[in-house]
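Comments concern the structure below.
Removed from the display is one protein chain of the complex; every other protein chain stays in position.
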Amino acid sequence: MPKWTMVQAINNALAIELERNPDVLVFGEDVGQNGGVFRVTDGLQERFGEARVFDTPLAESAIVGTALGMAIYGLRPVAEIQFAPFTYPCFNQIATQVTRMRYRSCGVYTAPLVIRAPCGGGVRPPEMHSDSVEALFMHVQGIKVVMPSTPYDAKGLLHAAIDDPDPVLFLEHMKLYRSFRQDVPEDRYTLPLGQAHVVKPGREVTVIAYAAMVNVALAAAQQVEQASGASVEVIDLRSIAPLDEETIATSVGKTGRAVVVHEAPRTGGVAAEIIAVINDQCLYSLLKPVERVTGPDTPFPMPKLEDTFIPTPERVARAIYRVLEP
Amino acid sequence: MPKWTMVQAINNALAIELERNPDVLVFGEDVGQNGGVFRVTDGLQERFGEARVFDTPLAESAIVGTALGMAIYGLRPVAEIQFAPFTYPCFNQIATQVTRMRYRSCGVYTAPLVIRAPCGGGVRPPEMHSDSVEALFMHVQGIKVVMPSTPYDAKGLLHAAIDDPDPVLFLEHMKLYRSFRQDVPEDRYTLPLGQAHVVKPGREVTVIAYAAMVNVALAAAQQVEQASGASVEVIDLRSIAPLDEETIATSVGKTGRAVVVHEAPRTGGVAAEIIAVINDQCLYSLLKPVERVTGPDTPFPMPKLEDTFIPTPERVARAIYRVLEP
Amino acid sequence: MPDNPIYQILTPAGDVIGDVPDLADETLVGLYRWMVMARIFSDRMVALQRQGRMGTFAPLNGQEATCVAMAAPLEEKDWLLGSYRESFPYIVKGVPLLSQMKHWGGHLPVDYPYEARCIPFQIVLATQVLHAVGIAMAIKYKKEKQVVMVGCGDGATSEGDFNEALNFAGVFKPPVIFLVQNNGWAISVPRKIQTAVEYIAQRGAGFGVPSRIVDGNDVLAVYQAVTEAADRAKAGEGATLIEAITYRLGAHTTADDPTKYQPPAELDAWRQRDPITRYRKFLMDRTLLTDAQDEQLHDDVNAEFQAALDLYEALPPPNPAHQFDYTYAELPPQLQRQREEFLELGSWR
Partner (left out) sequence: MPDNPIYQILTPAGDVIGDVPDLADETLVGLYRWMVMARIFSDRMVALQRQGRMGTFAPLNGQEATCVAMAAPLEEKDWLLGSYRESFPYIVKGVPLLSQMKHWGGHLPVDYPYEARCIPFQIVLATQVLHAVGIAMAIKYKKEKQVVMVGCGDGATSEGDFNEALNFAGVFKPPVIFLVQNNGWAISVPRKIQTAVEYIAQRGAGFGVPSRIVDGNDVLAVYQAVTEAADRAKAGEGATLIEAITYRLGAHTTADDPTKYQPPAELDAWRQRDPITRYRKFLMDRTLLTDAQDEQLHDDVNAEFQAALDLYEALPPPNPAHQFDYTYAELPPQLQRQREEFLELGSWR
């Protein structure tokens, strides 16, 4: 089995989809000859031709709006938005059009399309490249939001996203693109959307994270386990929408203690919804307030301050200790 | 003291601001001769002239983007977006520009502007007029979000919003525009942003609501009090961002039981953040899981289904009874 | 710009000044019947709304020629997208009157038939223009001989989406026709505040999209312009922008009061340019229509509308469970739970 980075795993998934289904098109800014600014689409235009893999003019609303048209017609567009915050210029097309075509037409027209976008902090690009958008699209009903944490997951989830009869926002964390390699099967496989993954089982406290924060959570878990012997369960959400409430409730029902980690600002973030789910489903099992380890309620920090504000294993460990207090 | 509808109270506040400060400009689609599609700006163009109160071409991103330019220059623009969901086309200008001018320039340039928009469900307009956007802008840091529930509040909060050195999204619930009149002082007064209002004190359960849901909550409270004798406290948030955590925590700390009501879809909504605040600040006082009475996790309903899905006093009362169970 | 760049076949008085398209007599009369239906549809929907029997409605009085002729030349396999003002073109294209009543009535399901290839009309202005370009790009990719017609208003042309769509159309050259129904107003905002140029069609040149201006109250001119644009598109020559100059004789919607802003003299002048009167004169001159036939035709159309209305008014109230069913192909567990709660409680938690 090849050892691939996330970039390679996604590139491979796109190639398989382009190969098996002539209705799959890949397009966006710089995805063609340049192969994407992160090389995720490298070589695809050369292999599948300019009709299948192409550059568009620089206009996100048009990229998503035309992708929706193609999906209505019956194609399976996979559109790239160059960085997740540039979903803001196409927020309208996503929130009022892509997500509602099925509802508006009562299923007569649908929007089976995937919007891929690199996301996340920690790689020190200029301003406005690292905003977290997942909580926004979690509240916009009618679209699924997927955020893989490993090359293996990325491939399996991307195949599932392209299969899905409804629109999917597929957010690829930039910091994970090349940070590690993993065994990834060359053949096509899918991982179910809307299902979280218990990355590390444990008994005394649940840490819930996604994307780049999964490794941060795992490092914190290891630190805490070694130092205190406490048994930490780590859940990787994989999908932000729909949220896998069952896995969360089962785990917290068992451990009675939880920490939620994300880079996004705290207020109105995904952690709030997770706490609400715990409130709804297993409040009586809860022994301590759930801790939120998140970005601050400010714009995403300037590059020189990124490391100070993105959650670290130390901060997560501190939160774990707090919820472990009797 | 005159008895005014919310439309009259807001119109009066705008007139006072235009009168007292030549740097205040009011503009948007149809705000001029037509006086706004809800007549909120009625008569203002005639009184203050076309240089102060004017129609723009039909382009929300341009309305907000140019308002930001004016604010940078030193004016106090009050821009109208015709319906709250049409903040989606200008989501980018709000989320990446309006909210960040202060941070980006470290306070050298600022964005003292107000974006007014009618919002909310229950008046059966065609599709896409009634989406709730407050949870989205609550998560976007750098903007305040205000949602008045009465004519008196609307006037006081709007004056405060125009005074504020930072951007404010001012959402006016369409169903409240003309549904009742209230004594409103003719002179200028302000109500503080970021402060909730205990509309009805009570001891046993806290109901938290905003905008049109405040009356729904009050009706439910009355129903429950009459039927069961339980004492219900009702909090009107007034501001969604910043959220008045203290008032919420004080109340729930006292009652130990809470119901949160909003029209917006449940997942990722304002209620989730309120539950997270309760979790953070007064979990140990909580006797029962907080109940969420909200819209469904679907697009806003078609007109004929609005009444079925917007929270009613009955649904809120049912939730109050649930949290009152021992 | 030539002196009178506005393409006409009939003068406002109904005299022929251009080449009448070579259409069968039934087709020529058919266009008239559609226009009459458009007027009756609009008037009756407004009246129904006033009586509380219909939701908010956007009348199309004055725009019947464009509303008919933007759709009539299309084949079934072609696509038509538009906003609320294009609800009648949708009917011409094959969406049943009943579906339009359901849509305006706020019913669920709205169930447009797929074969009409009309996307439920748009409220968020100009967004549909991009969908049209996308459908056309798909058609081009699949090497099919279809065209996509998309309508929008003069106001909508100020939105970023409209201009991004023109640019994509210039670059990718898909088979799409942009038809701007310039009816002089965007609610209360007159055309001259909307943009500084005299004709919205001038926008095309800056994006490499050929454009033309037609008298939108001349059904034959619009029909011919659309036919030519569709032929171009199907021949692989790409997009066309057509500005149809017409006028909104009614209110913006049933929620609007145009007396607040519309100059009466302007309104009167345009009443003199009624597209139906003009075309009736043409048909009568050609002896394709008599007064008696016209009366019969009106009766038929009224009956057709009434038949649809009877069906509409006999509909059971929409099933609220559908609110959940149409959000995703497969309901996620939380939505399933919400649905079950709803069914259990009669309203939902």
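Labels for the chains are A, B and C, by order of writing; each one numbers its residues from 1.
Heads up, the rule we're going with is that a residue touches a chain if its C-beta (ideal position, glycine included) is under 8 Å from a C-beta of that chain, and two chains touch if they have at least 3 such contacts.
Not measured: the values here are computed from a predicted model.
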Here the chain that is not shown touches A, B, C
Touch assignment to the omitted chain, from C:Ser83, C:Gln122 or C:Asn167, lands on C:Asn167
Touching the hidden chain, out of A:Pro22, A:Pro125 or A:Pro185, is A:Pro125
Absent-chain interface residues of chain B come out as 25, 51, 56-57, 59, 61-62, 64-75, 77, 92-93, 96-97, 101-110, 141-142, 164-166, 194, 242-243, 245-246
For chain A, residues touching the missing partner are 29-30, 32-35, 37, 55-62, 85-86, 88-89, 124-129, 266-267, 293, 296-299, 301-306, 308-309, 312, 314-315, 318-319
Omitted-chain footprint on chain C covers residues 158-161, 163-164, 167, 170-171, 173, 193-197, 202-209
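We take it that only the chains that are shown with their structure count from here on.
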Top of the farthest list for chain C, CA-centroid basis, is A
Chain with Cα centroid nearest the overall Cα mean is chain B
Separation of the C-alpha centres, chain A versus chain C, in whole Å, is 40
Distance between the CA centroids of chain B and chain C (whole Å) is 35
Residue numbers in chain A touching two or more further chains are 92, 96, 103-104, 141-142, 243
Shared-interface residues of chain C (touching two or more other chains) are 108, 110, 124, 160-161, 326-327, 334-335
